[in-house]
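One protein chain omitted, others in place.
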Amino acid sequence: MRYKGAAAALVLAAGMFLLPRAGLGVRMLNSLAIANIFAVYALSFDVFSGTTLYLNLGHTFIIGIGAYTTALLWRMKGVKPYIGIPIAGLAAMAVGILVFLPSLRLRGAYFAIASLMYPIALYRISTVSPFSMILGGEGGIPVPHPLQSYLAELPAAEARRAFYTTSYYMSLLLLLASAAAAYKIAYSSFGVVLRGIGQDEELVEASGVNTLRYKLLAFMASSYIAGVAGALHVHILMAASPEILALDTTLIPILSIVVLGGLGTVIGPLGASYITILAYEYLWGVMGELRSIAFSLLLIALIVFKPEGLIYTLYAKARGALGR
Amino acid sequence: MIPVPTLFLYTILYGFVYSIFAVGFALIFGVAKVANVAHGAFYTIAAYLYYVLWLKAGLSPVAAAVACLPPTALTGVLVGELTIRPVLKAPVSVFVTTLAASAVIEEVVRILFSTNPLPVPTIRGSYSFLGVYVPKAGILVVALGLAAVALLTLLLDKTMLGLFIRATAESWDEVRIIGGDPLRVFRVSMALSALYAGIAAVLLSPLEMAITPYGGSLQLLKAFAIVILGGLGSIAGSIAASFIFSFIEQAVSFLFMANYAYIAPLILVVIMLVIRPRGLFGEEA
Partner (left out) sequence: MLKAVQMAVEEINAQGGVLGHPIELVTYDDENKPEKGTSGYAYLVEQGCKVIFGPFGSHVALALLDHIAVHKVLTISYGAVSDEIDKRVAADPKYKYWFRGYVNATSQAAATWDIIAYYCRKFGLKKVAWFYEDLPWTIPHAQYGQKRAPKEGIEIVYVHPFPPDVKSFVEGFAKAKEAGAQLIILQASLTEDPIFTRDYVAQKVGLPVLGGTTLAMMGNYWNVTAGGCQGFIMIAWGYPTDITPKTMAFYRKFVEKYGEEPFFTAWYVYDDIYMWKAAVEKAGTFDSDALIPVLEEIEYTGVCGVYKFTESHTVLVGPDYIYPLFFQWRDGKRTVVWPLKLVKPGTTILVPKLKDGEVVFEEVPWP
């Protein structure tokens, strides 16, 4: 079974690699790249919150630290993205631990709302002078595309498409790496402990396990991935602005994806991300301004009727149908 | 030279408005252990209904203020039934559904009224009281605010309903034992919660003198900070924290620069989370 699963995953990955060759438009490629990034956001959220059920609603804060670390490194020291992005991950991890460690004492919904304070505070602070000047003012901090110099060399006709295909591939690589890591964590003994913490932390503690250590490690993994994703995100967008911290821009899509996909699963966020991001994007052509309302209503309906997660339910059914 | 009386007055003024709003949020948190992120939308609905009834339909400001509250409370019950009750077991889902509900309501308001701020007239003029400039609108707010908070406290402490609410907050099984129906308590709590959000909107409008579709969301962000400061699940804590929050805003504004008042209370809450995560009056988690 294990090998069949791995084979299926490889086929899926190969398919995703070949996607650009299918003659997709640049708008679709751009949307897919964004969908990949959000899938990574959702996966990184799931690694910690999906297992231990400590809902880290401050996830966008971690993402924001990653985003601004690479942007500021570029602005102040000219650090290139391929160095800046991994460092951003480390910064997100470090700041994340420092900031969230004390809150890990809180339980359930208490932790959720408490964690929400961090992105709200940072967003507000970023609008006030003198912080707004450091963080780029109105336009945000401009940053280069990770493959800027490569793209500059290409002839004009190719550069246009290459711009979007390279963004797609980079985000895809990150996605596959994150999915592999998430899978490993989720289905290892480490993951079992994490899920145990989610079910009944006191019981796990009573059996002599140092839950704090597990929570911390999971949080570190989650933050690192999120920080790297945030950094890559702004490099693909080519500007780092405080919007990335905002609830409606980033957190709602992440939570929607996680809930639609199925909390704690790996395949869930992947499918849900593609559907959510692409659906919202293409709804514009169908209903223009009303897409926001339609999308929200649809979201409520889907969650209410399929709380375990639509995508995971479909996936499980598909597996069942295929006799596995 | 800090004008202490003015500082004191504004602290009280805004303290009441904040507490009325925060208490509604804390109530649902206590009763159902979920965060109703649509709480800000109740505020928005009340504010716009108030505006329409008063300035478009021609009711007197008092009549409009009273008339806009029942539909708001009803919205509270609807939101509770459609977006919270079905997913009570999964707090993440509640967060998403209520956030989506809030987005829908704000979008509808935005489409109907645009994002341009709508002016709300206020009772002009002020009293000079012991050398302090007191806006007349402020006196009304304090009086009504005090009444609202007192009413709620009485309700919770002295009535049968209050008993059921407090029991539900302890445990849903417990309330069944004493003969209450937790779902009914939940519905009533949603209505109350929305009602109080509406009262806050009505009280704040003459002070801010303009309503926008996003005013409710902004108030909600403050409410988050307030309930954390006070300690989640504690109504008294939320009220106390509201006044502390208001005081910090005013004090920082007077002592330093007004713009830091925007971020100072949030920084305080973040610091609080580091040294005492359960808040001032919260139970040990």
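We just call them A and B in the order they show up, numbering each chain from 1.
Note that in this section contacts are C-beta pairs under 8 Å (C-beta built on N, C-alpha and C of every residue); 3 or more make two chains touch, one makes a residue touch a chain.
Keep in mind it's a predicted model, so treat the numbers as computed, not measured.
For the chain left out of this panel, the touching residue among B:112, B:151 or B:210 is B:210. The set of subunit A residues touching the chain not shown comprises 25-27, 30-31, 34, 127-129, 132-133, 136-140, 142, 145, 156, 159-160, 163-164, 237-239, 241, 243, 249, 281, 284-285, 288-289, 292. Remark: the residues of subunit B touching the chain excluded from display are 3, 6, 10, 14, 116-117, 119, 121-122, 124-126, 133, 135, 207-210, 212, 218, 249-250, 253-254, 257-259, 261-262.
Throughout what follows, only the chains that are shown with their structure count from here on.
As a whole-number value, the distance joining the C-alpha centres of subunit A and subunit B reads 32 Å. Within the complex formed with subunit A, the subunit B residues making contact are 29, 33-35, 82-83, 86-87, 89-93, 95-97, 99-101, 103-104, 107-108, 111, 221, 224-225, 227-228, 232, 259-260, 262-263, 266-267, 269-270, 273-275, 277-278, 282, 285. Remark: subunit A residues 49, 55, 57, 99, 102-103, 105-110, 112-114, 116-118, 120-121, 124-125, 127-129, 247-248, 252, 255-256, 258-259, 263, 289, 292-293, 296-297, 299-300, 303-304, 307 touch subunit B in the complex.
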